[in-house]
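First the structure, which I've put down as structure tokens, then a few questions once you've had a look.
A single protein chain has been omitted; all remaining protein chains appear in their positions.
Chain nomenclature is as follows: A, B and C, assigned in order of appearance, with residue numbering initiated at 1 for each chain independently.
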Amino acid sequence: MSIYEITDKPIDPQRYADHVLRPEAGAVVTFTGHVREWTKGIRTLYLSYEAYVPMAEKKMAQIGREIGEKWEGTRIAIAHRIGELDVGEVAVVIAVSSPHRKAAYEANEYAIERIKQDVPIWKKEIWETGEQWIGDQNKKPEVRNP
Amino acid sequence: MSIYEITDKPIDPQRYADHVLRPEAGAVVTFTGHVREWTKGIRTLYLSYEAYVPMAEKKMAQIGREIGEKWEGTRIAIAHRIGELDVGEVAVVIAVSSPHRKAAYEANEYAIERIKQDVPIWKKEIWETGEQWIGDQNKKPEVRNP
Amino acid sequence: MIKLLYFAGIRDLTGVPEEQAPLAGRTVGELMEWAEDKYPGIREGGARVAVNEEYALDGDVLTEGDTAAFIPPVSGG
Partner (left out) sequence: MIKLLYFAGIRDLTGVPEEQAPLAGRTVGELMEWAEDKYPGIREGGARVAVNEEYALDGDVLTEGDTAAFIPPVSGG
């Protein structure tokens, strides 16, 4: 019924938006997170994502249940990609449908916040000058040309 | 560059999401408004949308400029369909990209609020029991089976 | 002449989608009064007037060749 998946294949966002649509849904909000070329003055060549897959899918499903309790009548689908991603590619998609739009926006934003808190997925940024796992405790290298 | 269009063809949301994507965008939020089957206990058979097309496209472009001023670095595309739409079909799509996600959510929600205020588009709901142009001043018929 | 456009519920009331009227030099407020005389009830729905595709104020003056549109409350989205 619901989709909560970690995948090593390119993500097609429309598939998730279509999945959450129902006759009682007046609104669908779809968020996609993309590999950004520049972060704080550092150029990213590509990203590499790793996940603790079974726990990550379990945690995403838990976030989905939280959303179902907080925003009645919503339906949600979440997917996160792992492996190497080029600039512009979709790392994560969250699609939420609801009868009225406000809940769809709110629930969608809640989902990405919760994913960033609790879902065991890690991003390694690969720059021209090196690479680093990104996490709350880590710092980017100093900007060379501010 | 930007897309602001009234169309009588089915809307493909992904086309608008793709259009706003750029290497500096970390987030894309796409909103789609759909024809809902049930509204306040009344079953909708289909909707008919009409627009004052040149003014509607001009107003959407103006909303786009407002968003560019309020949320720097965003890029936006808006399309609204006219003609007869069946339940589930996309009436409106708004795609916003931005370097960081918060602006994409906020700008997207701002866009749909502004569209509902100012863009000359009108919806007629066709029910089993009749039809009516919908507007702020109008009321739905009484619910027969509350 | 001024070109007048009617949409949605207002067009249902006027029975025509557009017409010409000799209203150059008149204000938008006077246009509204003219329309209410010809189509009683046209003001009730809270329509706004757009002149040349921009919302206008009651005091704005119509100029020969302008297009004035009656915009009932919008309901897009």
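The definition used in the following text is that contacts are C-beta pairs under 8 Å (C-beta built on N, C-alpha and C of every residue); 3 or more make two chains touch, one makes a residue touch a chain.
Because the structure is predicted, anything quoted here is derived from the model rather than measured.
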Chains still shown that are in contact with the chain withheld from the display: A
Omitted-chain contact residue, chosen from A:70, A:100 or A:116: A:116
Of A:23, A:41 or A:54, the residue in touch with the unshown chain: A:54
Residue ranges of subunit A at the interface with the undisplayed chain: 33, 49-52, 54-56, 58, 80, 91-92, 112, 115-124, 133-138
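What we mean here is this: only the chains that are shown with their structure count from here on.
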Whole-Å gap separating subunit B and subunit C, where each centre is the average of the chain's CA atoms: 25
Subunit A and subunit C: spacing of chain centres that average the CA atoms, whole Å: 48
Sites on subunit B at which at least two other chains make contact: 33, 112
For subunit C, residues contacting two or more additional chains: none
